[in-house]
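Okay, handing you the structure first.
A single protein chain has been omitted; all remaining protein chains appear in their positions.
This part shows chain A:
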Amino acid sequence: ATLCFQAFLQMCNLPIQVVCRANAEYMSPSGKLPFIHVGNQVVSELGPIVQFVKAKGHSLSDGLDEVQKAEMKAYMELVNNMLLTAELYLQWCDDVTVEEITHPRYGSPYPWPLNRILSYQKQWEVRRKMKAIGWAGKTLEQVLEDVDQCCQALSQRLGTQPYFFNKQPTELDALVFGHLFTILTTQLTTDELSEKVKNYSNLTAFCRRIEQQYFEGHDRDSSATAAARSAKRSLLR
């Protein structure tokens, strides 16, 4: 999510400084990451941040007509609904991943026993949510199939265009980039998730293009941002 939003701000040509803090979740007004701190205002979550940036006069979707805006919102919901939930599922409901990767990463800034307690708490919370929306009964294969379907839809929508709408990037591009890049570059116990995404060559080309276009200026800091990204991911939701 951090990445979605770094991409979005880059696309708007707004300079940002990435800082990581162990208690970032508590500093955020909504308890969710990422959040931005501008002057004396603090805004969190992608939706409100987009509104905030728009109010300041920067918007990426002004060139779209009403029907396209409706489509964009629908696709953003698809990404949130499918990809985000699948990422959460993999991180917190798949026992192997949970034991080997998530628990250590989530608890790493804290001493024992706080790290275990906080990770279990988070896990319980996520599992409750999965149960409420009906994902608790899904097996890993079904989740991967859903991700595949979502990627297929995104790939078909993207087609051969450089961005999802016309030649200009929009919030949807930032969101999709953030999620896909995270999936492609995060180390998990199995590579199945990233394999699913790699099946769609136009999606991988899309990610590479955005990375080169908007993040290459930070090559020097790439090690710093990579460390920031992995630290932030340990606090991911």
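Everything below uses one rule, namely that a residue touches a chain if its C-beta (ideal position, glycine included) is under 8 Å from a C-beta of that chain, and two chains touch if they have at least 3 such contacts; residues count from 1.
Heads up, the rule we're going with is that contacts and distances are computed from a predicted model.
Among the names given as "MTX3 protein", "Serine/threonine-protein phosphatase 2A 55 kDa regulatory subunit B", "Auxin-responsive protein" or "N(6)-L-threonylcarbamoyladenine synthase", UniProt records the absent chain under the name "MTX3 protein".
Note that of A:Ile49, A:Met82 or A:Ile101, the residue touching the chain absent from this view is A:Met82. Looking at A:Ser108, A:Gln156 or A:Asn199, the residue that reaches the missing chain in the full complex is A:Gln156. In the full complex, chain A contacts the hidden chain through residues 29-32, 66-67, 69-71, 73-75, 77-78, 80-82, 128-129, 132-134, 149-150, 152-154, 156-157, 159.
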